[in-house]
Each structure stands twice: as C-alpha cells, then as structure tokens.
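Complex shown without one protein chain; remaining protein chains in place.
Letters A and B name the chains as they come in the text, with residue numbers starting at 1 for each one.
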Amino acid sequence: MIDVKHVKKSYGRKRVLKDISFTAEKGEITCLVGVNGSGKTTILNAIMNLTPIQEGNILIDGKQLTKETYERMTYIPDTITMLPSMKIQDAFAFMKEHYHAWNEKRATELLSFFKLEKEEKIQSLSKGNKAKVNMLLGLALDVDYILMDEPFSGIDIFSREQITDVFTSHLIADRGVIITTHEIQDIEHLIDQVVLLDEGVVVRQFYAENVREEEGKSIVDVMREVYRQ
Amino acid sequence: MKSFIKLLNFEFNRFFKLYVTLFIFMFVVQVGGIVISALSYNRTVNNHLAEGIAESSVIEAVGMFSLAGHMYHLYFVGPLFLSLIGILFYTFFIWYRDWLGKNTFIYRLLTLPSSRMNVYFSKLLTIFLTGLGVAAFQLIIIFLQNQLVHLIVPDVFRVDLSTVYVTRHFSLLLTMFPVNVSEFISYQLLSILFIVVIFTAILLERSYRLIGLVYGVVYAFVMFLIFLSPTIVQFILGYEYFYPSELVMLLVVTGVIVLVSSLLFSRYLMNKKVTV
Partner (left out) sequence: MHIELNKREPVYVQVVRYFKKQIASGALEAGAEIPSRRELANQLKINPNTVQRAYKEMESIGLIQTKGNLPSTVTEDELMIREIRESLLNDAIHSFMATVRSLRMSVDDVIPLLEAREKEEESL
C-alpha cells in the first residue's frame, strides 16, 4: 500500500499541496483526478522523491522511501525518461544494467505488442510511440507499484486503445497502479478507486463500484457535483 | 560501486564525441600552427641563403627556430584555453543537459536503485578525467611538435628543447605540469575542490531555482573565502606571518574542510532537496 499522509508542498511561495491524504492499494487501480495545475503530477513526483515535501509523510508498504524502493516502484511520467539519441535497444540495455527487476522477456513481448523495432531511435518516434516506449520501460520492471502521469494525454485513439488493453492484461494484474488524468470518462470502467483533488486537498475519495451501487452515479456525475462549487 | 562504474562509463560515452572533436581541434591548430611556422621560417632562411648570405649571418639576422618562440602564439595558447573553457562549460552542462529541454533523463538518474551520489561522483570523475586527458594530450602534442620541427628545420637553424624543458619554462604549462609530486597532487585536489564547489552551487540552484541561483553564487564565494582564509589573514596582518610550509599546510586544512563540507552538503541536496 502507498500511504500518503497529510502532505503539504509549496514551490517557493506557491502552495500547491495543502493537505493531501489518500491510500493506494496493491492490486487496485487508483486514479487521481483534478484540473491542470491541481497538483496531481506533484503528488506523483513527491511519492518518488523527485521533489521534496514540506510536511507530511509518504510510506510505501509501511516504510519510508529508500533507494531499494526503486526496485519495487516505478514512475512513468508524461515525458520519456531516456536520452532521445538512444535506440530502444540502448534503453533496454541501460535498464537491464541498473535494475534487478528488469524483465527482458516482457520488454521484448511488449515491444512486439506495440509494433516497434529495437533499432529505432527514440527521437525519431512519433509522440504516440514515444509514450508507448516510456510505458514499456515501466511495465517491463517486476515492480509492485506503477505510477503513471497522464498516460492518455495527447495520444491518438489507436495508441490509446492499445494502452487501455494493457490495463486489463496480466501486465498490470496484482500490481498497485496510481494514474493521473483529467479525462476520466473514457476509462471509467478500468478504475477501482478515485481520488478527487481540488485546490491542493482531497475533496473526495471513493470506490467507483460503491458509488454506482449506493448512489447510482458515474464517476463523472460525482465530479460534476464536487466541482460545481 | 558497480552502479558508479556503469554510470561513469555512461557519462563518458555521452561525452566521447565532443571529447574527440576537442582533441582533433587542438591537434590541428597546434600542430598545424607549428608546421606552418617552421615552413615559413625555412622559406625566410632559404630566401636569405639564396641571396648569398652566409649561414651564420642568417642566424644573426633571423635567429634560430625553437618551440620557445611559439608558446605564446595564439595557435598554441588558443586551443588550450578553449579546451579549458570547454571543460568549465561542460562542468555546468553535464548537469543541466539532463534537466532542461525535452530531455528528462534526470528523472531516470534520480530514481535508480542506487545511491544518488553515484550519479554525482560519476559526473565529477568524468570532468576530472577529461581535464587530465587534455593535459596528457597536450604533452603528446608538444612531443609531436618537437619531432616535426626536427624534421622540417635543418639542424643548424634549430634549437632543440625537450618536451620536459618546454613544460618547465612557460608559465601556463608550468601550472599544468608541476615539477614535484606534492604540487601535482595539490593541483589535482584543487581542481576536484573547484568542481565540487561548482556542483554544489548547481545543486543549490536546482533545489531552490531562482533564489537558489543566489544561494549558489554566495555559497561558492563563501567557500572561496574559507579556503583562502589563511592567505587573507596574512594579507590583513600585512606581513608574512606564516612560514611558507605552514601556509601550505593551512591551505590543505581549509581545502579539506571546504571539500568535505561541500560533499556532505551536495549529498543532502541530492537526497532531500533537489527537484525536477
């Protein structure tokens, strides 16, 4: 479980996170929802210690983050985390060199699933393909937790379908996933838990199926309610 | 440790093309320069000889050719200076290139399952080794220049200076190739200190951004003062209070203090304060 407790963060004078608390369980897909600038990316960055927090605590499986945690948790940000001059095979070699959790077999499988070639240079790939490679680098690690920032943004519909396919496959199963998006309507059926953010706080946190059962509302309905104020 | 070596190898490979380009540039300009110079001297001498002037008179008139006359020429000093400036530039660029632009490789570097200081030291060592490489290459070039001059200019018109002699008698090179071992080591440590202070300032900027820039500059300046404090004290007192050997020892002490505290501070920044 990833446990975020009362996290506060500012960039200089600007308070981005005022009081963020939520949990994300292993085996579930948790979605952070909020408008652009609501701090979703910052939360993911904070969990990965890519940015410091001023107050609060983040525990991964009950412990503070250490360098070993990076073998159990990975981040797929919205830009590619490899040098553009590298070929895909170079990126694979780099990952294999540095991570015990790198699964070369799965990486190759995913590569053919996404219809990409090892010899291609990252900088010559289309935006959609770059995003797929980025995702591949994260999914090919045998980690317990995957964080994804806007995995569907700016991608053509076919790439989007491929990525959606990934979410319902064995590649994600049993792992804890946190994704951020501001376009949740297309993926409502994939989400276990929703965390709604507004102005730096968690305004509502719920399980999608429960809300459907108890209130007869879709995720988008709840969002409309919450954000109307 | 393994991770550090892999990162070092990685950093080096990234830099390799630029490194080779730099060497080629140094080679072409410095060796080309001396060759052109020597050929031009020959032409002048031959013109004089053709007019029937005796060798000894020619020598009196135009002098003999040696490397000595060329160590301050632009074609020698220029590439050397450019290399050093290039290294200084890369000291900054080696960090900023991973942060800025479309490249967000820093995300990868900061989330590797090994100490972030491995990233730091791999960059530090890359810069340091590059500096050593340039110095070594410069020596090789001087040696080559000697050989070529030997081939081009006839014996009578030539004053041969050994490579070692050349490095001992021209101030710039004397700094690069100090005479005794302890000086050499001190210079290496000094250059490491210099790089570490710059790195710390860079990390301050990367942790606090705009205000971090101010912090960085102030930090570098303060470290500079602390390091030179024995000299400053002496200056304030107005006379040579310390024996030279005492002064050196004090500078070593302040140097170590600055180095260790900067490294610890860098580690703190890398682990706790740096932000993407």
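We take it that contacts are C-beta pairs under 8 Å (C-beta built on N, C-alpha and C of every residue); 3 or more make two chains touch, one makes a residue touch a chain.
Only a predicted model underlies this, so the values are computations on that prediction, with no experimental measurement involved.
Colleague: Report, in label order, the displayed chains that the undisplayed chain touches.
Modeller: Looking at the complete complex, the unshown chain comes into contact with A.
Colleague: Check each of A:79, A:164 or A:205 against the chain that is not shown and name the one that touches it.
Modeller: Final answer for the missing-chain contact: A:164.
Colleague: Touching the left-out chain: which of A:35, A:157 or A:220?
Modeller: Touches the omitted chain: A:220.
Colleague: Over the whole complex, note the residues of chain A touching the chain we left out.
Modeller: 27-29, 164-165, 167-170, 173, 188-192, 209, 212-213, 216-221
To be clear about the criterion, only the chains that are shown with their structure count from here on.
Colleague: Indicate the whole-number Å distance between the mean C-alpha point of chain A and the mean C-alpha point of chain B.
Modeller: That pair's centroid distance is 44 Å.
Colleague: Taking the touch rule as given, give the residues of chain B at its contact with chain A in the complex, in rising order.
Modeller: 3, 6, 10, 14, 102-105, 107-108, 110-116, 207, 209-211, 272-276
Colleague: So in the complex, the part of chain A that touches chain B is made up of which residues?
Modeller: For chain A paired with chain B, touching residues are 12, 45, 48-52, 67-71, 74-75, 77, 79-84, 94, 97-100.
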